[in-house]
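The complex is shown incomplete by one protein chain, all other protein chains being positioned as in the whole.
Take a look at subunit A:
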Amino acid sequence: MSRRGFVLITLGLPFVFYAVFVLWPFAQAFIYSLTNWSGFSDTFDFVGISNYEALLNDDTFLQAVRNNLLLAMVVPFVTIALALALATLVTVGGSSTGAVRGLGRSSFYRIVSFFPYTIPAIVIGLIWSQMFDPSSGLVNGLLTGIGLDQFTSFAWLGEVSTAMPVSMFVIIWGFVGFYMVLFIAAIKGIPSELYDAARVDGAGRFRMTMMVTLPMVRDTIQTAYIYLGILALDAFVYMAALNASGGPQNSTLTMTQDLFNTAFKKGQFGLASAMGVVLAVLTLLFAAVVFLVNRLTKGKDR
């Protein structure tokens, strides 16, 4: 068979398939966002940017945007900081004489921390919604067990002040272990001469972490930041399990939940597509900001 035929079959065919099921729907979403289509009629009118104007005046949607932005600010930062801290303990927690050494007998922690990554997100949400159940959950059971009676029937996911932090905790719980494993691999990939040199210069563990580890794993951090940011701007599946209807006073409602309801419950496909475009734009902006910050801070170090 000719080379051209080979390329057509191996690359051309899958690409056409991909274009039909992924690229074409993406493109259509932009078009639908300019219409008043309700989906079940064959016709629709172009209404310009009025869907977007409607979103600007939609308090519920704006609340959802704010919630997602909060998630995107907190979840990646805390997850990465925690994962990096734990990875550092595993990799440089050992003896300070001789070569820099990892913590002995630490593979147990590494194995266990990774568990949540093998659990589907919806199940993670279910587990924690049971853990935080006001009366039959383990969290309140333990708290009241040690005498903190104010937590009897305390509704963690039902109070405005705690619903969002608890939801964030659940997402973070699901991802720390994965990024910890990733950072351990990245730190082990750093040439040990760098640590030895820093040690000869009299650097302690903390300074070595700040001066050697962090700069050397910054590209891994950047990748992690973008993935977690995209996840936090979505967060749909976690919220579906923890507070399917948006939480107390919509305090955990996400854009994605609003989009899903607008499309598949209310049938306002044009408006839902506009929400999708807003989500996509915010996602791209988030990635751009991460790239920019990484580049700017890199310049300062030099």
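Just so it is clear, a residue touches a chain if its C-beta (ideal position, glycine included) is under 8 Å from a C-beta of that chain, and two chains touch if they have at least 3 such contacts; residues count from 1.
The definition used in the following text is that contacts and distances are computed from a predicted model.
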Per UniProt record, name of the chain withheld from view ["Aspartyl/glutamyl-tRNA(Asn/Gln) amidotransferase subunit B", "Cytochrome c oxidase subunit 1", "RNA polymerase sigma factor" or "Sugar ABC transporter permease"]: "Sugar ABC transporter permease"
Among A:80, A:176, A:212 or A:228, the residue in touch with the chain that has been omitted: A:176
Residue of A:49, A:73 or A:123 in touch with the missing chain, whole complex considered: A:123
Option from A:56, A:185, A:210 or A:292 whose C-beta touches the chain left out: A:185
Given A:75, A:241 or A:290, the one touching the chain that is not displayed: A:241
Of A:113, A:167, A:209 or A:252, the residue in touch with the unshown chain: A:113
Touch residues of subunit A, complete complex, unshown partner: 1, 3, 6-7, 9-11, 13-15, 17-26, 28-29, 32, 39, 82, 85-86, 89-91, 93-104, 106, 108-123, 125-131, 133, 135-138, 140-142, 145, 173, 176-177, 181-182, 184-186, 188-189, 192, 205, 220, 223, 230, 233-234, 236-237, 240-241, 244, 256, 259-260, 263-264, 269, 272-273, 276-277, 279-280, 283-284, 287
